[in-house]
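Shown here: the complex without one of its protein chains, the others still in place.
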Amino acid sequence: MTLNIEKDVLMLMLERMWRIRHFELKLTEMYGAGEIGGVHLYIGQEAVAVGACAAMDDSDYIAGNHRSHGHPIAKGANLKKAMAEIFGRIDGYCKGKGGSMHLADFSVGILGESGIVASSVPVATGAALASKLEGKKFVSAVFFGDGASNQGACHESMNLASVWNLPTIFICENNQYAVTTSYRDTVAVEHISDRAQAYNMPGVLVDGQDAIAMYEATREAVRRARNGEGPTLIEALTYRFEEHSLGLEKIRKSVYREDKEIDEWRLRDPLEILTKNIVDTGMATQAECDAVSTAVQVEVEEAAEFARNSPFPDESELYKDMFSSEMPVV
Amino acid sequence: MTLNIEKDVLMLMLERMWRIRHFELKLTEMYGAGEIGGVHLYIGQEAVAVGACAAMDDSDYIAGNHRSHGHPIAKGANLKKAMAEIFGRIDGYCKGKGGSMHLADFSVGILGESGIVASSVPVATGAALASKLEGKKFVSAVFFGDGASNQGACHESMNLASVWNLPTIFICENNQYAVTTSYRDTVAVEHISDRAQAYNMPGVLVDGQDAIAMYEATREAVRRARNGEGPTLIEALTYRFEEHSLGLEKIRKSVYREDKEIDEWRLRDPLEILTKNIVDTGMATQAECDAVSTAVQVEVEEAAEFARNSPFPDESELYKDMFSSEMPVV
Amino acid sequence: MTEKMFMQALGMGIAEEMRADPKVFLMGEDVRASVYGAAAGLHDEFGDDRILNTPLSENGFFGAAVGAAAVGMRPVVETLTSFMWVGMDQLVSQAAKMRYMFGGQATLPVVYRAVMYYGGGSAAHHSDRSYPVFMNIGGLKVVTPGTPADAKGLMKTAIRDDDPVIIFEDGTLLGTRGDVPDEPDFFVPFGVANILREGTDVTLVAIAGSVPHALAAAKELASEGVSVEVIDPRTLVPLDKETILSSVAKTGRLVVADPAAKVCSAASEIMSIVGEEAFWDLQAPMQKAASKQVHIPFAQSLEKLVYPSKEGIAESIRKTLD
Partner (left out) sequence: MTEKMFMQALGMGIAEEMRADPKVFLMGEDVRASVYGAAAGLHDEFGDDRILNTPLSENGFFGAAVGAAAVGMRPVVETLTSFMWVGMDQLVSQAAKMRYMFGGQATLPVVYRAVMYYGGGSAAHHSDRSYPVFMNIGGLKVVTPGTPADAKGLMKTAIRDDDPVIIFEDGTLLGTRGDVPDEPDFFVPFGVANILREGTDVTLVAIAGSVPHALAAAKELASEGVSVEVIDPRTLVPLDKETILSSVAKTGRLVVADPAAKVCSAASEIMSIVGEEAFWDLQAPMQKAASKQVHIPFAQSLEKLVYPSKEGIAESIRKTLD
């Protein structure tokens, strides 16, 4: 078996997936210690964002959602600034104003995560519009969930991107639940990717646990988009290994998914799958792969220290950033 | 050739179509005379609402849109009350508060027209939800345009009706333009009915100039709905013979449809098509059909007189109907 | 009377009304699991047919509730204030306007339960306090319970009401406790303010989550010899103007504590009424103790500066006494 993908891409994907994993394991620990509040973990879905972003350039844009650490880290976000933001500190990406759900780094094309479900889908579509209007080549991708796919915003954006032939990539992360509700109870169609037909664009169903599959599907979507061939809808079938958000298990009363199902999906850990692929094809050794994880762990610890030591935003920050220039305080 | 449809249904359809036609010809005349303001004419599309409503009972519900006289008249609205409403008089359906775009008659299942495009689609879906929750047998249909189909409200409602298996009938009147914009420029898919696949419901493309075809398609949708088999999307391909609204030609600057196209569609007048069908199959004579038109004309003249003679709402009406019981004026 | 949490009181109110009338049903995202708390136990008692988990389609299901209500059901819809923007068209164009524009034909007994999470680091996308918006729009009753007893009593009144109601459930109050009447015939009427504390020097109108802070401030001022009358309007539409105006007639001073952003807030409205209708009673400038006009920042060091606090309210009261 050989892979149609270069080693540096594979290792970059592995590194970014470990970054997400360790970053969020650290968050879980910090949540347990009362250092931070509840956040939405991406653990189990790392291959989706990482595979997709590996197929894009820094000058391409992405937007995300409330499950909000995976996308920016996959696109190249700085762990220190991300962690500091989750701590609500001045050195965070948003100077502490955004928190976990609003990470953004415009400098590397991260247009931001969104707490309102599906709300960033039109925004990402608009970035693609700008690309087309200005005759640029950048593409714009947006990550949203199976639950989000039922929002009108998705319909309107996919239709708009199609009729205007925009370089937008719609990436639906079907982790099969919206909080406690199965997508089988809320999505009228078997596969969300089937809806692409309704917008006259390709709809691709991808194994979301397989970073390489995500990379390849996205690469094709990026090629199309850059080439003026319009948008693509990718459905990544995946699973979140943890609860909807840290802390939710304490208030949730009903069991909505079986332990057996969770256990089975855990066997399809995206990090194990990618590592195995790399090792089996001889692209790198197990030891090389392990070294990536170890190095990232150090990075994450540094980020945690950085976040802890960053000051809280000062009172004088309160009115800043409401507008682009100073306005009289009302 | 024989018709799989009874004579009284055919004659009822013919009558209601003439009602719409003469009612709106009268409105056009009154607009010219400065008696009323601009309204959206349904002329050319009569077969859609009439064919559909003929397949429903009084206890079934419909909701409509800004092209707002055809649906209620097709469902059995009283012409006097409708005309008086368009005149803004106290004897109108809404006591003069609604006007042309908000005709409603809850007593015969007309949940009302809506000026906000696609806004009545969720409402009609909710009436169907009530039918299901209470174990009743009524169905709920909603008329919306090709332009409206791009609204998120349509997506959300069709998905909801499908996953909840509601007795909703979605009737998209594709008259091919939204004001000056061709649906080919705004709807990403060839036929709006194709979108039914995205909601796992039947999608039926019907000749909207043919009342009998509309009747039959709706009859099947009603059967399914009453039988607990869920929603249907019907696309009626049709054409508006007149401008988007009375008066718009004066401010419109660009030509968006060719005279040739208009002329061709005018050859497919739904009244002529139905009459020919009735006469050719021997269900009634041309004279009988003509008599229907003549009788309706008298009815319309009476409605006009009624409207003109009805008083304007009195000042004391202003705060009424904001709430179900009297509230302190603020 | 039993001591209950505000959140439980809301649930009690819903449960009692669901028992009383089979036309009442609850719908929303993850309501079966009661992710937001107040619906705990309802799914067990009432089952799938009356507790409906919806897709993530606020505009769609807000509107479906309108339609169901229009033909005779009594839906209770759960959401968060910040998700209402997504379904705004159905709230404004249909729920609020339908009755009027159809000349009274539509009766819409639908309740929207809008949870307001704020104050705990939920950041800009999850922290709206949007009742002033709905006050301006009109056609919707706007309810802001300030105590557990009111949470139950106003919820029950809302469900029995024949008009569309939005009940704003203040997240900062959900965990507060208080005596709640057990009787199923306990209802709190709309349009009747609650005088939480009588006083003679200053009228302090307190809305939703500012109620506890207002009471604390009043207590502090009492120790300084200032007698503060604390009034919770309980419903903003309809608003019990009379109670506020008579209090100002007595005290000559007005402070309004309002967790909403201050511009065009409920506080603005109440001050405009008093400035027009009770001007001659006023002995000092009115004071607006509302939230600062910013989006909600995540960092606690900033967020805590935004809302009216006990200290802020006390300071506003003192200003009226200068």
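In this document, chain identifiers A, B and C correspond to the written order of the chains, with residue numbering beginning at 1 in each.
What we mean here is this: a residue touches a chain if its C-beta (ideal position, glycine included) is under 8 Å from a C-beta of that chain, and two chains touch if they have at least 3 such contacts.
Because the structure is predicted, anything quoted here is derived from the model rather than measured.
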Interface partners of the hidden chain - shown chains only, full complex considered: A, B, C
Residue, one of A:Gly37, A:Gly92 or A:Pro167, that touches the chain absent here: A:Gly92
Of A:Val123, A:Leu248, A:Ile262 or A:Val279, the one touching the omitted chain in the full complex: A:Val123
Contacting the left-out chain in the complete assembly, out of B:His22, B:Arg67, B:His102 or B:Arg195: B:His102
In subunit A, positions touching the absent partner: 61, 63, 92-98, 102, 104-106, 111-112, 114-116, 119-131, 133-134, 140, 152-153, 156-157, 159-160, 163, 320-325, 327-328, 330
Where the unshown chain meets subunit C, residue by residue: 82, 85-86, 88-89, 91-93, 96-97, 100-101, 123-125, 128, 130, 132-133, 135-139, 237, 260-261, 263-269, 271-272, 274-277, 279-280, 282, 284-288, 293-295, 297-298
Residues of subunit B in contact with the chain not shown: 37, 85, 88-89, 94, 96-102, 114-119, 147-148, 150-153, 178-181, 185-187, 248, 251-254, 256, 312-315, 317-319, 322, 329-330
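Definition applied: only the chains that are shown with their structure count from here on.
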Chain contact topology (line, ring, star, complete or other): complete
Centre-most chain [mean C-alpha coordinates]: C
Distance-maximising chain from subunit A - centres being C-alpha averages: B
Subunit A and subunit C, separation of their C-alpha mean positions in angstrom: 36
Whole-Å gap separating subunit B and subunit C, where each centre is the average of the chain's CA atoms: 40
Contacts with 2+ other chains: residues of subunit A: 150-153, 185-187
Subunit C residues counted as touching two or more neighbouring chains: 54-55, 57, 59-60
